Each structure stands twice: as structure tokens, then as C-alpha cells.
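Not every chain is included here, but those present sit where they belong.
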Amino acid sequence: MKLVTAVIKPYQLDAVKEALHALGVAGLTVSEVQGYGRQKGHTEVYRGAEYTVEFVPKIRVEIVTDELDFEKVVDAIVTAARTGKIGDGKVWVTSVDEVIRVRTGERGLDAL
Amino acid sequence: MPEPTPFNGSNTAWLLISTALVLLMTPGLALFYGGLNRSKGVLNMMMMSFSSIGLISVMWLFYGFSMSFGEDTAGGLMGKLSSFPGTKTFLAETDLWGTTGIPVYVFMTFQMTFAVITVALISGAISDRAKFAGWLLFAFGWATLVYFPVAHNVWGGGWIFQQFHPLDFAGGTAVHINAGAAALGVALVLGKRIGWPRESMKPHNVPFVALGAGLLWFGWFGFNAGSELTVDGVTGLAFINTQVATAAAVLGWVLVEWIRDRKPTLVGASSGAIAGLVAITPACGFIDPWAAVLLGLVAGVVCALAVSLKYRFGFDDSLDVVGVHFVGGWIGTLWLGFFANTKANSAIESAVGAQDGLFFGGGATQLGRQAAAAAIVTVWSFVIAFGLAWIINKTVGFRVSTDAEVEGIDITEHAESGYDLHNPGGGGGGSTGAFALAGIGGSASAPAAQAPASESVAG
């Protein structure tokens, strides 16, 4: 089993969700994060003082999926999340030893 | 009603603005209660106040005012409905209220705002679990069966007034004891919130609590000093007493917290202000400023302790309507039995037919009368509130389902939620949070769907 983690631009989430839906991905978990990288933040002023905000709001999407599909999932995300501008984000994949559905206790693929 | 006197401009101007001030108190209360509540029920909390403004105002125009200030009927238990029919217009030169020189409509609206907030006060006891339809039924019934007649009995020259000549300058008995007793009744019927008292149910927005208290304080000057109806020395007395008693109550409540919890809180300071305002309400025009300071101090201390009673007795008076309004109302009402002073306000004797308090040589008579009037109102309000709530709960249902309560009443009863500033400050960095930017607040439905593309000149 694999865990696909994607850090994307907030505005792209809708597109990514659609793409995964099309792939038949049953579920996913998202959370808010702040990114730091090539994409620079912005500047704010407060009574004459300037502040540079280095962190950029991003959305982290996590999907547990099986060995075979994960490449499809990755491609779907990368395509849907791409705007071509700096800051589009990263996707990384890690191995999952086991996954359980709390409601039923089912394990492995049945839990997805 | 007494014979008419000529129209008086400054009295009228003062009562007009006082009315606006008292009207502002209900949105202020909504903010105060809303902030004290958990975030998942803030809208329902505020909605109960806003709906009172809407519902009670209309009821008042059509029959409430007559029931409260119409001519005696039913042995003084209420006023004649035919006294001021909402369909008749009162704009003649002579349509002035008593000897004040104020148009009837101005007095009618002033008193309307009192009815509105008294009902709204009750809602604090039943946060996060009351069906909105149930609340509206309750508001309608309680106002009709309790507030309107009680106001007649205390202020409209009704039975209680004739029997006991109680002193209640701006509503310690008619408003606060009345609402507090009702709050206890309905809270007992609805029962405790799920998880109470084990779980933390802290205020979700303390600045709102403080701002709400500030708006209430501001509006209360209209409530108290406005109740003199005219502009004179007593108006000034009621005003300064309101200010100093409230200030002292803030100190009193904070002091208790400092000693008991080792930490003074802003919620405490705000609550102390309300406690002081409640306690001074019946007394503001009848006692000396130094006695007002003392009263405020006592009210602040006692109410700060009283709000813990609900834990001991295990009733979930969610936002402490009983601990603050019921207890504070009683303190102020009894205080008059000790400190009422005809030298400060001769109307005590001339108009109300009451007497000096115990400490001013009047003996215990007035104290007894104050207690009697307050006790009657307490029972009257509690019994009917409990009964009404019980019937509503057994029929249309008053309490929401457990699932609804866990998910949050704002979503389940009102299909909306208080805030959508998800992760404001996006990492303290200031930009709005990722979720908000992602616009995943759901996608619009039908109305949107049927929307054809419109030409945008700018696009």
C-alpha cells in the first residue's frame, strides 16, 4: 500500500479533487499547511513598518492507495495541480505497512 | 391615566434617545451571549435574541402594551386589551403619557424595548440545544402569560402594585427576577448539554463578550435613567448611580476571582458589569450614590459566587442567567428595603406610596413589600415557564437530537456557521487560510446552476 502526499496551491484543490474522483479514489484527507520554497511570500505594512511574509498557504492532500494505482494517482494530481507557475508544489510517495477502516476493522484494500 | 400636560420637547428628546439605547441592548446581549457560547452554537444564540426583537415588538404594538399599561382589568392582574388597540392611531395633541408631556407612541416604544430584551435574556440558559421553533413558541407564550401582565402588576398600577407598593425603578423585579426565574424553569426542562459539566464549554470569543458588555452598559443608561421618563435631578441620580454601581461591581467580581482563582479575567470583569447593572436597575433612582457603590460591590461579589451554584445543584444554566440576573435582581430589589431614601427621591412616597428603607428610619415594612412582590413574580414566572417549556417539549419538541447537538446547532437548526475565516492569518503571515483560498466552502446550487453567463464589460 502507498501513501501519496501532495502539497498544492489552495486554488487547485477543486481540480485535484475532480481528477481523483474521476480515477475512482474513494476518499482523501486534506489539511492546511504553510510552504516555504522558491515561491516567495508577500509583503505587508503596518503603520509604516514593512513585514515580509515568507510562508505561503498550501493544501496538503493525503491519499492511501494500493501499490498498483499509486502512479495513476500521482499523475492525476500532478496534472490537475499544475499551473506552471513557481509554487505549484510537491508530491511524495511513501510505503504503508497496513491500513484499517475504523468502522469495520477491515484491513488492506478493503479498508479503502 | 392622569390628566394630560403640555407636550415637553426635552423630555421627549431624552426618551426617544433612551429608547434607541435600550433597543441597542438586545444586539449587545446577542453579542455578549454569543461570545460566551461555544462557536458551534453562536448563531443560534444570537438568533434567539434577534427573533425576540422581531416577534415581541409586533406583539407589543398589537396587544402587549395594552396588557401592560392599559386600564386595570381582571382585578388588576392585567390591562384592558381595548385600551390601546394597535390598529388605532394615537397622534392627537392630547395623546401624551401621564404628566410627562411625552407622546404615547414614544412611551410605547420605550416600553417595547424592555419587553424585547426581557424575553431575550432567558435564552442564555438554553444555549446549544433548543429547537428554534420551540424557542419562538416559548417566547410568544411567556411574553403573553408572564411579562405583559407582570409589567402591569409592577409598573402599570396593577394588583401587586396596589397590594405592596414595591419599588422597582427600571425593572429589577419586572425584568431581571422575572427573566431569571423563567430561565431556571426552561433550563430544567431542557436538561444539560451533552458533556456538561465534564467537558470544557468555554467562551469562544471573549472580545465579543467584552464588547457586548460595553454595549449593554451604554444602552443601560437609557434603560435606567430613561425610566424616569422626564429630564430632571432624579434622571441625573439614576445615571450616576448606574455608572458607579456598575464600576464597583466590576471590581467586586474581579476581586473574587483574584482571591479564589488567583486570576482576574475579562469574562469576569464583563460579568461583573452586568451583575452591577442588574442590581442597580431597581434602585438607581431611589438611593444615594454611596449606597449605589456599596450595592454594586455586593452584587459583584455575590453573583461571582452564585454562578457556581449550577455545578452544585447540577442544572445547566448555560450562560448564568440565574446566577447573574435572578440573583442580581433580588439583591437590588431587597437593597431598597434597606437604602431607599425619600430625601433622594420624594416620588418614593408621593408616587409609589412606598417608604424609606430600614437604614433610613422606615422600618422593615418596605423590605417586606419588596420581598413579597419579588417572591410572587418569581413563582409566577418560574411555574409558567416550566409548564410552557414542558408542554412545548412534549408536543412539537423543544430539544434537538443528540446527533444535531454534537454536530452543532448552528448547522442543524440554521444551516449556517459562524465563521469561515479558516486559518486566518495563514500561518500568522496574514494571507487568508489555505482552505478559505481553496474555496472548498462547498459549491453553490440551483440558483447558481440556472444562471446564464452575463456579459461583463470589464471581463
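By written order: A and B. Residues from 1 in each chain.
Here, contacts are C-beta pairs under 8 Å (C-beta built on N, C-alpha and C of every residue); 3 or more make two chains touch, one makes a residue touch a chain.
This is a predicted model, so every value here is computed, not measured.
K.L.:
Per distinct chain type, what's the copy count in the full structure file?
P.N.:
The complete assembly in this structure file has composition A x3, B x3.
The rule we apply is simple: only the chains that are shown with their structure count from here on.
K.L.:
Approximately how many whole Å separate the CA-defined centres of subunit A and subunit B?
P.N.:
50
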